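Input: a single structure, listed below in structure tokens.
In this view, the complex is presented without one of its protein chains, the others remaining in place.
And now, subunit A:
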């Protein structure tokens, strides 16, 4: 393989000795660039002129698809979209014939930017001590210069919900975009939700205490649920009094009762989800989201009645129980969609770096019979709705943020997901990463040695 073949954006392959020379020159220039850019790509400047993408197959993110579509955006916002638009005469024109345009993919419930290298403790800021710590906020620890975060962009994952982990109430998440100088710059919605890890009805036996080594009923379950109830009641009561000594955890909970924050309940079993939703509703929480939902298809009616959307587990996982269908994780999102629920996909159980595979988790459901555009909604339009940012993100619609990307082929399939452009709020963001730099550096080395 030759170096020139690697760059999929290069559509004018150079031939002959001159070509080789130019390629090497390009390589040297790039090498020089890579020294100056070192760890992270420089965030793109504000959109300065109108951009028009034409000839594309536009996947809107709401189930619709528009062939031969023109998308125009100015000052970070989509100003026009359709197949019957007049070609603009100003600004940048991008020919996307044969290519596909998608809204930026959104990654909910991840600790991206809170951990850099899993095994290196010094780089880990995702789990604070304490059982009920809603006041702990992820946004201020978000590392906008994370190499893991930048590696999301070349696959079309452009937004994420930065979420603290561990404990019963882990803290408060915020939604960020993935091309920023600092966390303030990154914030799309600050302190959007509180994350509650619901206790498990079954837990692993403590063999060192003489229990079974398998999973056994959690005898403390009722007590643990009681603790959560009491905490919610206290938080609610606290908010009703005008004069009081400040209680940071209760204070942080107030947004749940006035609807400004969402409650993300991480639960998977039928009983756990049922108890959790009932508890939250009783406590007066306005917006409840289930994260996990391994058995959500069994209580779909209940969830629907209570208006609870599900951020379902990634499809690329194994069945939890021996006797489950081998493809249950593959088809679960479809089962929930078919049941009429609002469904998004998350991969909180996987390592952060895996989040760039989010489009493929959605693609997996297509093999199970889900329509491709519906599959796309699981990581774009639906997720934006669930996170409460659908006024700005998640779909390609006039008035919304120009956060989108162009792929050479079907972005939900790994063999055709190849980005040539990505925009966040109209900014033309870099698709280069620490990884592409290494790729080019070493291919350059071999090219340079004439191999």
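By our rule, a residue touches a chain if its C-beta (ideal position, glycine included) is under 8 Å from a C-beta of that chain, and two chains touch if they have at least 3 such contacts; residues count from 1.
Quick note on the criterion: contacts and distances are computed from a predicted model.
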UniProt protein name of the chain not shown, from "Protein-methionine-sulfoxide reductase catalytic subunit MsrP", "(2Fe-2S)-binding protein", "Amidohydrolase family protein" or "ABC transporter permease": "Amidohydrolase family protein"
Touch criterion as defined above, residue of A:73, A:201 or A:257 at the omitted chain: A:201
Chain not shown: contacting residue from A:173, A:235, A:403 or A:417: A:417
Candidates A:95, A:220, A:301 or A:325 - the one touching the absent chain: A:325
Among A:366, A:404 or A:431, the residue in touch with the chain that has been omitted: A:366
Interface with the undisplayed chain - residues on subunit A: 1, 5-6, 8, 116-120, 147-148, 201-202, 204-205, 212-217, 269-271, 316-319, 321-323, 325-327, 351-353, 356-357, 360, 363-364, 366-367, 412-418, 435-436, 438-439, 442-443, 446, 449, 451
